[in-house]
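Provided herewith is a single structure, encoded as structure tokens, for subsequent inquiry.
Below, a portion of the complex is reproduced, with chain positions unchanged.
Going in written order, the chains are labelled A and B, and every chain counts its residues from 1.
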Amino acid sequence: MIKAGIIGATGYAGAELVRILTGHKDVQIVWYGSRSYIDQKFADIYRNFFRIVDARCLDDHMEELAEEADVIFTATPQGYCASVISEAILSKTKIIDLSADFRIKDVDIYEKWYGIKHQSPQFIGEAVYGLCEINREEIRQARLVANPGCYTTCSILTAYPLAKEGVIDMNTLIVDAKSGTSGAGRGAKVANLFCEVNENIKAYGVTTHRHTPEIEEQLSYAAGEPVLLNFTPHLVPMNRGILATEYASLKKPVTMEEVGRIYQEYYGGERFIRLLEPGTCPETRWVEGSNYVDIGFQIDARTGRIVMMGAIDNLVKGAAGQAVQNMNLMFGLPENEGLDLVPLFP
Amino acid sequence: MIKAGIIGATGYAGAELVRILTGHKDVQIVWYGSRSYIDQKFADIYRNFFRIVDARCLDDHMEELAEEADVIFTATPQGYCASVISEAILSKTKIIDLSADFRIKDVDIYEKWYGIKHQSPQFIGEAVYGLCEINREEIRQARLVANPGCYTTCSILTAYPLAKEGVIDMNTLIVDAKSGTSGAGRGAKVANLFCEVNENIKAYGVTTHRHTPEIEEQLSYAAGEPVLLNFTPHLVPMNRGILATEYASLKKPVTMEEVGRIYQEYYGGERFIRLLEPGTCPETRWVEGSNYVDIGFQIDARTGRIVMMGAIDNLVKGAAGQAVQNMNLMFGLPENEGLDLVPLFP
């Protein structure tokens, strides 16, 4: 039995971790960390867990938790994990950080986009970027995994094979992404009130969203060249789901079949990536509550572009589900253990 | 391995049955019946099942299905099951009917409220009303179970202990219920279009909704006297969930503690009924995707009334989940097998 501790258990991603781990036969949650709700019953904060989880929330003592837990999930704002991590802790337990702290290899880029000083740059090198379908082997060996962002997971996986195979001109890549509101977190802000989000769609963080350099870095590795792109997130009046619509010019004309074969080659054996039938567009409703990434594409011969589309549940494959997938790899378990979640529709 | 056939697999309740049975370790679905989509892949109709269910939809041959299946779920409009059932079929397989055909013991009442002639009144007597928490023992022995309606499940369970114990004046009982739109089914009707349902709430079927006599009959058994009540359903712009707000005059003053004790006595041992802390109101979001019934209440000393409230997921405890719970009982399995579904939030 793996003993797992969660720091930040009462955010939406943290609570989704609880949901998934509750159904994972090899894991026991030993720590529901939540600085905001210390000593309160977790099930009073998330009443879906009434009669399922009896525990109370605890403060965020990493040292103490490191003694108890085999793995710590930090579902916390950027800066937290970097401020508490240490060799002492990593020598006793594994860490899966759901924040951005260890996702970006270039500390200057991190500090510039996030506007904060990195507290533990010495662990950046060791941290493995936890996109399982791409870095599976490194993740198996890792002590510290940087769990990818929700937008980035979807954006990278959708374009990766074509970037890697040199099919698309990376200078032309545009990622137009749309997210459900759970991605905005559970903080009490006017902008996220029901009446402000409902019956509305808007772009935000245009040209400045922090997931941009993370996508660029990973796709640069894939393409073998520096990548700069436009990433535009939008807020959609729904709870869960991210759809990324990505545009790029084809380096040379290709057929639907050729592109299909490339995706198949990379993802044909992947449990959590579903390559849709040619011409089918992914929709967030078909992955809700599950760890799937649904991918489709369309070639436009008129313009010489390809439109790639990917859909995930931002709280599962975009956060908690991928974290558990990483955990499974790190502990030598079947990668899908606890993750065979059938999407909930309607 | 129990072989299960579903007639009406491509309605919302049928598809939810597929979702739940897919995660049930003792069941194999052998028949995805759907007259509307014969020969089409089930996963083309419900793309959440892409790469999970490979089967194609079949026509509705009860005779043939009875040979293959240990249990048949009929998730069909009223009248269907009554028109195809026979002793020959029941001698070979068990039937769990999700329609209203065998819920009401008085065939005249059925025919009056549903406006159709009952085709198989000879099986009404044998059919067991499949409200597991109330008729558990009879269900274990049944060949034919009438799976309760969504509104009725919620309405009956919420009031049952107080009706049975004579705490409330049954002549004063009013059930004001609110349902998500999946309860209206997947038929293409203008009234159920997104733009017609969104940003709206309405009552419908006022004084005439067909779940009324079903609630009345069951609560009459509980109270030991004939019960007539007002049941008013409302359509809410959300996918899933039913909330029943029920009002009744107390026969004599009682305390919150006394009422709490009665509920505890009846439901304290029930896996799928969660009695909320005193003063807490149930909300549909906390049961979404699960088989739970959440129940709360409030006494109003000023008016001498009690307000009872229950919440369920209409597609799970209100349809497919309860059907599987019935199946578990009929086949001697643990009642919660395949049903330990953690509610999905947000």
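Simple rule for what comes next: contacts are C-beta pairs under 8 Å (C-beta built on N, C-alpha and C of every residue); 3 or more make two chains touch, one makes a residue touch a chain.
All values derive from a computational prediction rather than experimental measurement.
**Q** With 2 copies in place, how many does the full complex contain?
**A** This structure file describes a complex of 4 copies of one sequence.
Please note the rule applied: only the chains that are shown with their structure count from here on.
**Q** Chain A and chain B share one sequence, so how far apart are they rotationally when you fit their Cα atoms? Give it in degrees, rounded to a multiple of 5.
**A** About 180 degrees, rounded to the nearest 5.
**Q** Of all residues in chain A, which touch chain B in the complex?
**A** 12, 15, 19, 22-23, 46-52, 182, 199, 239-240, 274, 276, 283, 285-290, 294, 340, 342-346
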